[in-house]
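Note that this complex is displayed minus one protein chain, with the remaining chains in position.
Here is chain A:
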Amino acid sequence: MKLNERSVAYYATCSSPPDKTGFLLKKGDRNPAYHRRWCVLKGNLLFYFEERESREPLGVIVLEGCTVELCDSESAEFAFAVRFECTRARVYKLAADGAVAMESWVKALSRASFDYMRLVVRELEYQLEEARQGATSPWAKGRGKRPLVHGGGERCGAGGGGGRGGAHPRPTLCVSRASAPVGLQGSLSQDPEVSEEGVLSLGNLGKENGVSWNKPLGLANGVGEVGVSGMVWEGELDDGDGEIPPPIPPRRKTPGGSLESPVSPGTGCFSKLHDWYGKEVAELRVEWLQSQ
């Protein structure tokens, strides 16, 4: 298969800042020995160079659909492996020069996928939406908009882009599987009290709330809006093999500590909120009819 290799190599060496660099021991492609390589992580690509000063990378590993785990190695200490899901896939064995470096690389590589970045971006889009609604009256934005949208049929918080089939691991906001869950994984575990109002999805971000950036970000990749014209969804949310759906993000709390909107009190419960919006819509409808 062809690849625009020259441009890929350019990405490796261009001035955009890398996410991580350092020396790693890498087990050879055919040669079982470990070789010292200068490694540059940029986005979802891990480049490896023969030397730090080398002009061009020896190779690149595309970090999509992989897991990173610690492993035991007879030939190297502080070893870890990048494992892909496809059948007969290679396992890339790497080793750092110390425990701290190893942990740092494992974390960085685990979070390198495009899916993971997309997940975090969506999460922040949602939080920004919330923050903006808190900052201004909800009535300044689209009327009848539901800030809490039931997650059914859409990708909830931690879902990967495009609802990939079972073969593709769902990205989560946690650190590598080998290490103990840190912070995030704990907070992303299923909340047993989740009720309708607790299900937060990133839907309905709305083109109305276009961020003042140079592109309408309401149309960011993979946003679960079926209404966006031309979007082709080839996956299904439920991949049918019994895999557990991604964990729901934690309930967000306002500074007051409750889910209630500061503007519409008594609406901590979704059905009350729904009624409240419904009343406003009914009033508007009446006003309009009267003006005819």
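Everything that follows uses one rule, which is that a residue touches a chain if its C-beta (ideal position, glycine included) is under 8 Å from a C-beta of that chain, and two chains touch if they have at least 3 such contacts; residues count from 1.
To be clear about the criterion, contacts and distances are computed from a predicted model.
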| item | value |
| --- | --- |
| Chain left out of the displayed complex - its UniProt protein name, from "Regulator of G protein signaling 6", "Pleckstrin homology domain-containing family J member 1", "Transcription factor TGA2-like isoform X2" or "Auxin-responsive protein" | "Pleckstrin homology domain-containing family J member 1" |
| Sole residue of A:L25, A:I61 or A:V106 that reaches the chain not shown, by the stated touch rule | A:I61 |
| Residues from chain A at the interface with the omitted partner, ascending | 1-11, 13-21, 29, 40, 43-45, 53, 55-62, 64-66, 84-86, 88-90, 92, 107-108, 111-115, 117-118, 120-121, 123-125, 127-128, 131-132, 134-135, 161-165, 167-168, 173, 182-184, 187, 211, 213, 215, 217, 219-222, 229-235, 250 |
